[in-house]
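Note that one protein chain of the assembly has been removed; the remaining protein chains are unaltered in position.
What follows is chain A.
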Amino acid sequence: MPRLSYRRALTRALADEMTRDESVFLLGEDIRVAAANVTTGLLKKFGPDRVLDTPLSEQAFTSFATGAALAGARPVIEFQIPSLLFLVFEQIVNHAHKFPLMTGGQCAVPVTYLVPGSGSRTGWAGQHSDHPYGLFAHVGVTTVVPATPADAYGLLVSAIRCDDPVVVFAPAGALDARADVTDLAPVPLGRGVVRRPGADVTVVAVGHLVHDALAVAEELAGQVSVEVFDPRTLYPFDWDGLLDSVSRTGRLVVVDDSNRSCGIAGEIIATVVERVPLAAPPRRVTRPDGAVLPFAPALDRAVQPGRDQLTAAIQLTCKDG
């Protein structure tokens, strides 16, 4: 069975979509030499007209992509650093996202914003370590956070084919994942998946934390039966899939690598408690409020959601009620 790495899954998705659809092209910083090791080999295969190295002008090239999309192209932008999304938030939210409604349906803006290496990359400190997926879910831009190589492939393919802007967060913590992959296929946007069935508690884990949640579930297997739900897409969220899980388990814990206040974990809990009676108060494990990742490795780790915190939250939730 072929082993596929997460990064090569992204590469394959880009190559397959560029082959399938002439209107797909890539732009970003240092992508011709594949500095992020995602666009590897694509310059040679598709040429400089479809793999554009840009100047360091994130705001302009993000809106350039919006314009190209308005004219029928399907741009994919690679951002080297997750924090660059703060710089181009206005361009994505106030223009790309708003154009279809503001024009009364005259246009579509099919742009994919790919962030290979979101969240903490140990030692990259405060300005290179954010995980702002919740911001895009908040404003209603389709937001995906694949956890596995197969999903990295399938969700990126679906993002490129989507007629709306889509942000693809490829967490740094998942980039080294490898998996046996027999069938590469598009993964529908907005559809979560139960990674591990369980009976006592539903753990919703985002991105690379899916792997932590699976490890914790295995460790706790003798005491508690943990169901791990991977939403894969944060907006639109697979509420039906999650509610189905929580309706069976009656308990909910969310582990989310973003800041606590107004984070996606809060939205997940709020929506579940609006709809499903729970046997115990739900809990969330997140970054702290207002987190800025400190440089020193021990401090960096202290601010990220950890397995110990998740284990404690599961045990507390299962003890309550």
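As a working rule, a residue touches a chain if its C-beta (ideal position, glycine included) is under 8 Å from a C-beta of that chain, and two chains touch if they have at least 3 such contacts; residues count from 1.
The working rule: contacts and distances are computed from a predicted model.
Hidden from the displayed complex is a chain whose UniProt protein name, among "[Citrate [pro-3S]-lyase] ligase", "ABC transporter ATP-binding protein", "3-isopropylmalate dehydratase large subunit" or "Pyruvate dehydrogenase E1 component alpha subunit", is "Pyruvate dehydrogenase E1 component alpha subunit". Per the touch definition above, the residue from A:Phe61, A:Tyr113 or A:Tyr153 contacting the chain not shown is A:Phe61.
Of the listed positions A:Pro2, A:Gly47 or A:Gly105, the one in contact with the omitted chain in the full complex is A:Gly105.
Residues 49, 54-55, 57, 59-73, 75, 90-91, 94-95, 99-110, 140, 142, 162-164, 190, 236 are the ones on chain A that touch the missing chain.
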